[in-house]
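The complex is shown incomplete by one protein chain, all other protein chains being positioned as in the whole.
Up next, chain A:
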Amino acid sequence: MDSVPKLPIGEWVERIVEALGQHKGILFDPIAIIISGMVTYFTEVLAAIPSVILILLFGALAWVFGGRSSMFFTLLGLFLIANLGYWDETVETLGLVIASALLSITVGIPAGIACARSDTFTKLVMPLLDLMQTMPAFVYLIPAIFFFGLGEVPGVIASVIFALPPIVRFTNLGIRQVPPELAEAADAFGSSRWQKLMKVQLPLAKTTIMAGVNQCIMLALSMVVIAAMIGAKGLGADVYRAVSQVDIGKGFEAGLSIVIIAIVLDRISQHAKQKERKAL
């Protein structure tokens, strides 16, 4: 083994990152502007709504999508967060999560559709998705900071990298699971590919895709603490601060708030599974 010289993979990556960094302004500034604009927008909209009304709105959503017990949990949980004094941070976290999830969905669903259409594309994309899910977040945070600086933007990028794969996978799976006879029926009646996608495949894959969306939201939320380490605001920042100050009480309160948000978002985004009609 020793006779083979070490492959300079690390150097290569460094050189690529440096090369990209020289054109930082053109390549990454537009992305940074879009992402930070999205986060600011969602955070400000949510912050503009009085907390009581926002909590009641979430309660209503939980009732419509999850039923009565989900509604009670949502109301109790969110009022508890407000009572503990973490409401502003919660809103910041929600802004971050919504922006990350939305970006992942916008990229992930078309990518998933492309995978379902082409086996070759799937073979190319799948290892990349594995890489995105298993590569430790800190590793790509370093270049992300290099390109985007500190703050919420690299946080969102990290969240998207982590939360994107399930959307692609579930969309691909959902479309491939559409019974072949139904796809055939669509073809037999003379559908174009677009009509088949919109009228047959996506409606039938909806439940599976929604499971992917649910996963995506959960994973985006799980990144808030890591995002906080590079300067993103929100509940993650409180957890991070509590850890660095060894403040057990504060750490638990902020952690509990994240758990509550996670359960609320989960209940709301899981709805589609119950309203499914079974394929014949």
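Definition applied: contacts are C-beta pairs under 8 Å (C-beta built on N, C-alpha and C of every residue); 3 or more make two chains touch, one makes a residue touch a chain; residues count from 1.
The rule is short, and it goes like this: contacts and distances are computed from a predicted model.
*Asks:* Among "Xanthine dehydrogenase family protein subunit M", "Quaternary amine transport ATP-binding protein", "histidine kinase" or "Linalool dehydratase/isomerase domain-containing protein", find the name that the UniProt record gives to the complex chain excluded from display.
*Replies:* "Quaternary amine transport ATP-binding protein"
*Asks:* So one chain is hidden, and I want to know which residue out of A:Thr40, A:Ser69, A:Ser192 or A:Ser244 touches that hidden chain in the complete assembly.
*Replies:* From the options A:Thr40, A:Ser69, A:Ser192 or A:Ser244, the contact with the absent chain belongs to A:Ser192.
*Asks:* Of the residues listed, A:Met38, A:Val153 or A:Val200, which one is in contact with the missing chain?
*Replies:* Only one listed residue reaches the unshown chain, and that is A:Val200.
*Asks:* If the hidden chain were put back, which residues of chain A would touch it?
*Replies:* Within chain A, the residues that touch the unshown chain are 179, 181-182, 184-192, 195, 199-200, 203-204, 206, 277-280.
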